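Of the protein chains in this complex, one is absent; all others appear in place.
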Amino acid sequence: MTDTTVQDLAPSSAQKFRQRTLPFLILAAILVAIPMTGPSRTFYTIAHQMGINVVFALSYNMILGKGGLLSFGHAVYFGLGGYLAVHAMGWIEEEAGLWGAFPVFFLPIVGFAGGALAGAIIGWPSTRKAGTTFAMISLGVAELIFAAAFMFDSFFGGEQGISGDRMNGTQMFGLSLGPIDDVYWFIAFWMFVGILGMWAFTRTPLGRLSEATRDNAQRVQFIGYNPQKVRYLVFIFAGGFAGLAGGMAAVNYEIFTPDALSLVPSGFVLIMAYVGGIAYFVGPIMGAILLTYMQSMLSDFTEAWLLYLGMLFIVIVMFAPRGLAGIVFGFLDGFRSDDRGAFLKSWFTTLAGGFLMLIGLIILVEVSVRWSNGYGEVYEPFGMHLSHTNPLTWILFLVATVAGIALTYFANRDKEGAA
Amino acid sequence: MSTYALSLKDLNKSFGPAKIITDVNLDIEKGERHAIIGPNGAGKSTLFNLISGLYTPTSGSVKLHGEEIAGMAPHLINHRGLSRSFQVSNIFINMTVRENVRCGVLNAMGQGYSWWRNIGSNKEVQSRTYEILERCGLVDKAALPASLLPYADQRALEIAITIAGGADVILLDEPTAGMSHSETDRAVQLIRTATEGKTLIIVEHDMGVIFDLADRISVLVYGEIIACDTPENIRGDAKVREAYLGDEEEPDVKEMV
Amino acid sequence: MLSVKDLHAFYGKSHVLRGVNMEIMPGEVIALLGRNGVGRSTTAKAIMGEVAPKGEILFKGKPISGLESHKIARMGLGYVPEERDIFPTMTVRQNLLMGIKDTRNPGRHTIDEMLDMFPNLRARADNQAGVLSGGEKQMLTMCRTLMGDPELIIIDEPTEGLAPKIVQQIGDMIAEIAKTGVAILLVEQKLSIALRIAHRVYVMGHGEIVYSGTPAEFAKRDDVRAEWLEV
Amino acid sequence: DTVKMAFIDPLSGPMGPSGEAAYTSFILAAEHINANGGVNGNEIEVTGYDNKINPKESLVQLQKAIDDGARYIFQGNGSSVAAALIEAVNKHNARNPGEEVIFFNYAAVTPAFTNELCSFWHFRFDAHADMKMAAITDWIAKRDDIKSVYLIGQDYVFGQAVASAAEEQLKEKRPDIEIVGNELHPLAKVKDFTPYIQKIISSGADAVITGNWGADMQLLMKAAAENGSDVPYLTFYGGSKGAVSSLGEGGVGLLYQVTEGITNLDADDEQYALIEEYKERFPDYDYYYHRAFNAMEMFVKAAEEAGSVDPIPVAKAMEGLTIDHAYGQATMRAEDHQMQQPLFISTVSDDVKYGVDNIELGWALVEGGTIDMASAEQPTTCEMERPE
Partner (left out) sequence: METLVFGLLNGVSYGLLLFMLSSGLTLIFSMMGVLNFAHASFYMLGAYFAFTLSGISSFWIALFIAPVLVGLVGAVVERYGLRKVHANGHVAELLFTFGLAYLIEEVVKIVYGKTAVDYKIPDLLNFAAFQVYGASFPAYRLFIIVIAVGMLIGLWYLLKRTRAGLIIQAALTHPHMVGHLGHNVPLIFMMVFGIGCALAGLAGVMAGNIFVTDPAMAVQMGPIVFVVVVVGGIGSLEGAFVASLVIGLLQNLAVGINASFADIFGFIGLSELSEVGRISISSLAPVLPFLLLVLILIFRPQGLMGEKEL
C-alpha cells in the first residue's frame, strides 16, 4: 500500500469516462434520436416542459441537495429570469437598440443573467442565515415578490402577464423557432447545456465547498472560508440556472404570468427534486420527468391526480427518503451484491405488495371520486364495471389491499431476519 | 526582538455574570510547542475559542504575529495563519477522506470560492493533498467516506484538516481523547511530524502526551494561568500538583496490582 | 438482579456480541473491562435496548429484552451512556428535573442534595448545560440518573477525557453511590478505578466474557491482563 | 366521424366549480345535438382540459387538444386566459397552415377582444362588458334616488374594463352622480370582504356596481349581509354560485344582474325541460350558461350552412349568422365576431319557478328589464384580417 501515488487516489481515466463522459454522450444521443421517432405534438409539448423542469429542478437542488438550504421561493428566480427573457423577446421584436440583432435562440442567457441578478439581490440578506430561518425568509420573499407582481404591471403585466413572439430577430442554426419541432432543438440544446453546466459546477471548488458548508458550516469557517459567502455565491448560481430555465420557458410558451413566481411552482419544484432524490445529481432529473408527466397527463386520466401526487410524495418521504434515484441505485447495488437471490426475492415481494396496495388504493380513490361527483359515472378499468354499489368493487379493493400489506410485511420481516 | 507567534494580553471572557477567563497573559514563540493543561471546566476550550474567533473576548487583546485578531471572524483569522482542531471530531462526514483534506488545501491555494475551474485539474492541489494524507497516515483510507473511519482515524483526519490549510500556528484541543495507548502513541508521532516547524498549542489531559511533546506548559485553573514553565518545573510545582494533578499521581496499573 | 444469558448483538452484518453471560446481585459493583472495541459499550446498549439484543436479559426476574427503553427505565434500570447526552439547551437544574420519572412521587434524592454533592454544579445550576466542561457534564449525567431512583445503574466510561483529579473524584462518587445500596455496572478502561471500587470484575474480549473474578483474584492473573487488556 | 371540441378551463382547484358549471352545460348541449343526428352526420365530442386557470397551462392544454384532433376550443373563465389563448391561436394558425383552430369564447368579456385585439379566429358568445354596463347604467339613469355610486371589482383586465366602462357611461348618462369609491381588490384572494363593505357603508353610496364573479362575488355578498349593507348591488355575475344563498332573504330587490337569459323567463316547454334535465343531471349547479347552448346551436347551423365541419368554412359561415333561441334571437356580428343578443336585468325574488343554490330564492326579471338586441349593440373598432 505504501507505493500508492497521487494519481492512484484519483479515479482512473476509464472510470472517468464511464462515470462522467459516457452519461453525457448517452444523453446527447437520446436527445438527437427523439425527433427521428416522429413524435406527436403532445409529446413535444410535454417533452419541452420536461426539459425546462429538469433544468429548474436541478437548479433547485443546487441549494437544497448540495447547499442544504430549503427554499419555498425558488420559482421567484425562474420567474424573474423568464420575465426578463420575455421582455427581451419584445425588444427583439421592436428592434430596440442592439436587440434587433439578438438571436431569440440565446434568450436563456438573458434569463440566466436575470435569475442570477435576482439571486444576488435577494440572496444578500437571506443567505446570511441557513436552516429554518432561511426557509421562512424564502417563503416571505416569495409572497412579497408575487404580490408585487400585481402592482407593477409594466414589468409583470398583471393577471394576464407579458407575452412575446419568438419568430423575430436573428435566426440561429436555421431554426425559425416557429414550428414545434424547431423549438425542440432549442429546448434540447439548453437542457443539455444546463445539465452540463450544473454538473460541472459540482466539480468546482465552490461546488464542493457548498456541500461542506451544508454538512458543517462551523468547521468550514475554521479552515478559512466564510460560509455566508459560500451560500451567497451558490445561491446566485442557483438563481441563474433557474433563470435559464425561465428563459427556456419564455421562448417555449412566449408568455410569462405572475403565477410563475408563486408558491405553487416553488412547491412543485421542491416536490420534483425531492421525489427524484436530492442526494443524487440525477435525482431531480428523474423527479422532473416523472412529475411533469404526472402533472400534464395524469390530470387527463383522473381528477384525483393531486391526491396521487400527494401520496407519492408522502410515500417517498416516509419509505424512500433518497427518492427515485435512491430506489434505482439501491436496486442496482443490491443486484450486484453477493446474495442477489435473497435481495431480488425480497425486492420483488415488496414490489408486488406495493403494486397490490396501489391497485386497491386506485380502486378506492377512483370509485370514490365518481361517487362523490354524482354524475352517475362509473369506474370501468379493463371493461370491468366498478360502481360503488357493486360488491365486487369492495371485494377487489379489500383483497388487493390486504394481500399487498401482507406481502410487504413478509418481505420486510425476511429482510430483518437476513440482517 | 522578533514578534511572538501568538500573544495574549489581559484577555478576559465572561458569559453573563460568569467570568470564565480572567486576565490571561501568554506569549508563545515561533516554533514553540506549548501545552495548556488544567482541570475540567478551567476554560481551556474557551481560550481556544477566543483565539480562533468563535468567541469575542470581553476585553483584552490577541495578537497573531503581532497583528491584532481579537473579535475577527474565524475565517479571517484562519487566513492570517492560525488553524484549530476541535475537542469533538468535527469533520465532513459525507465526504471522502481525500475531499475533507482537499477542502483545507484549496483555501491555501487561493481557489476556495472558484467556480470556473475543475477541482480535479490542479496538480498542485492534488499533490499537496496527497502529501498531507501521507503525513497523517491516511493515504490508504483516502477514498473512504469519513463517516466510516474508525475513531482514531477520525481524530487523525481532524488533525489533517487542521494542518491542510498550511497555517503556521496550530491549535489542537485534546487530540488524543478517547484513544487507546497504542493509538495515542501513533497520534503523538503524527502531531510531532505534522507540526514540524510550526507553532503548536495543545490542550490535553494525558500527561504522557504533554510531557512528551511540550516545550513549555501553562496551567489554567478557573480561568487563570497559575503557572507557565518547562515540563520538569511544572511536574515539581506544588500549586499545580494541588490544583490539577491531584495529591498523588495516578497510580500505574502495574503498581496497583 | 440482572442476569444476561447468551446475549448476541449485531451492527448491520458485523457480529459484535457473541454470547455474553453475566450476573449482577443487588448492591453489587461490577466492573466490565476490556480493550477498545471489544463490545463493552455494545453490551450496555443491548441491555438498555438501544441496539437490538438477541438472547435473554432478565431484570429482577423479568425479561426486558425488546422492551421500549422507557419501560426498562421505569423498572429501575438507570443508564449513563458514553456520550453523556446531557440536554444542552436546558439549565443544569432542568436537566436534573428531567431525571425524575414521576413528579408525584419523587425518589430518594432531591435536586438540592445533588447540587450539594457537587459544588461545581451548584455554581452553574442555572446555566445552560451545553456550556459545561467535560467533567461537569459527567457529574451532571450521573446526578440526573440518580434522580430517577434506579436500583441498578450502568455507567459507560465515566472518566474518559477527564483530568486526573476529577477522575479520582468520580471514582469516589461512584463508590459513594454504591454505598446507598444501588448496584452498579461500570464499564471502564482505567484499572485503577475499577479495581478500587468493584466487587467483581468481568473481562471482555471479542464479544465474550473471557474472565470473571474478584479484584484480588484478578490482580494475580497477569496472563489475563496480558492477553485481554494490554496493548 | 366525430367533431372534437376542447373545453379548456379550470376543472380542479379553487376555480374548478366555475369551469365545471360551464363544462356540464356544453356536455348536455352536445348530447342533445348528437341525439338529434349530430352535425352533418358527425357526432360532437366535448373533452375537458384542465388549465388550472393559468394562462401558461392553457397553452400546454391547447397543444394537447390540437394533437387530440380538436379544432374548436371553448374557454371562458378569465379574460387573462382568454387573452393568452387568442394570441396562441393566432400564432398557431399562422405557423401551421391547414391545421387552423377556432376559439369560441363563451364568457371572457373584456371588450378589447372584439375591438383592438379582434381576430378572425375568435368568436364571443357573451355580451361584453360595455354592453352589460350599458344595461346597468341605463337602469341607473332612470333611478333619481341614486345620487352616488361605489365601484368595486377585481384587479385584472376584466375588472379594470368594468370600472372604466362604469365611469365613462355614468358620466355621460348621469353626470350628477358622484362616484364615491373606485376600488380594485386582488382576484380571488380576499377571504373576508368586511372591511370593503364597511368602506362602502361609510361612503354613503346609494348603489354599488361590481363585475365580481366566482368566490369574490359570493364573499362580497356574504359580508354585505353580515354587516347590514342595504343598498342595491348591480352586478354582472350575481348568478355566481352561492351569492344568492349568502345574502338570503336580504337579497330580494337588492341584488341585480345582467345576463343573456334566466331560468324564470317565459319560455317554451322544451326550454323548461332542458332546465330541469340539467338540474337533475348536475344537482350541484344550476342552469346558468344559456349561451353554451346558443354557441353549440350556432356552430351546428354554421356547419350545416357551410356543408363542412372544417374550421375556416364554419367560421366564415358563422359570420352574420342568426339563430333563434329560447329567449330571443342572436346574431354573430361579422365585423368583430361579437354575438349580438337581447339582455335581461333580473333581481332576486322569493316568488319564482326555479330557485338557485338549492333554495327557494331565484332570479326574476325586473320591470322593463328587457334590453332588445338593437339597444344592446355597441360599436366596434375592429379591423379584422381574414384568410382569403
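Labels for the chains are A, B, C and D, by order of writing; each one numbers its residues from 1.
One rule holds in what follows: contacts are C-beta pairs under 8 Å (C-beta built on N, C-alpha and C of every residue); 3 or more make two chains touch, one makes a residue touch a chain.
Every value quoted in this text rests on a predicted model; they were computed, and no experiment measured them.
Touch partners of the unshown chain, restricted to the chains that are shown, please.
Looking at the complete complex, the unshown chain comes into contact with A, C, D.
Which of these, D:24, D:154, D:218 or D:338, touches the one chain of the complex that we don't see?
With D:24, D:154, D:218 or D:338 as choices, the missing chain is touched by D:218.
Would you mind spotting which of C:52, C:90, C:131 or C:219 touches the chain that isn't drawn?
C:90
Going by the contact rule already stated, which one of D:47, D:96 or D:227 would touch the omitted chain in the full complex?
Within the whole complex, the residue contacting the unshown chain is D:227.
Tell me which residue among D:112, D:184 or D:334 touches the hidden chain in the full complex.
Touching the chain that is not displayed is residue D:184.
Looking at C:58, C:98, C:175 or C:210, which makes contact with the chain not pictured?
Considering all chains, including the one not shown, the answer is C:98.
Could you please point out the subunit D residues that touch the chain left off the display?
These residues of subunit D touch the chain that is not shown: 12-14, 16-17, 20, 155, 183-186, 189-192, 194-199, 201-202, 215, 218-219, 222, 226-229, 241-242, 245, 284.
Contact with the hidden chain only, please: which subunit A residues?
Counting over the whole complex, subunit A touches the hidden chain at residues 70, 125-126, 128-129, 131-133, 135-137, 139-141, 143-144, 147-148, 151-154, 263, 267, 270-271, 274, 304, 306-307, 309-311, 313-314, 317-318, 321, 365, 368-369, 372-373.
Just checking the interface: what residues of subunit C touch the absent partner chain?
So the residues of subunit C touching the unseen chain are 48, 50, 68-70, 72-74, 78-79, 81, 85, 87-90, 94, 97-99, 101, 103, 144-145, 148.
Quick note on the criterion: only the chains that are shown with their structure count from here on.
Just curious, how far off is subunit D from subunit C if you go by their C-alpha centres, in Å?
78
Counting only Cα atoms for the centres, state how far subunit B is from subunit C in Å.
Between these chains, centre-to-centre, one finds 31 Å.
Going by the contact rule at the top, pick out the subunit A residues touching subunit D in the complex.
Where subunit A meets subunit D, its residues are 40-42, 44-45, 49, 150, 158-161, 163, 165, 167, 178-180, 249, 253-257, 259-260, 296, 299-300, 303, 306, 374-375.
Taking the touch rule as given, give the residues of subunit C at its contact with subunit B in the complex, in rising order.
Those in contact with subunit B are residues 35-36, 120, 124, 127, 131-136, 160-168, 191-192, 195, 219, 225, 231.
Which bits of subunit A are touching subunit B when the two form their complex?
Contact set of subunit A toward subunit B: 1, 4-6, 9-10, 200-201, 203-209, 211-212, 215-216, 218-226, 229-230, 233, 237.
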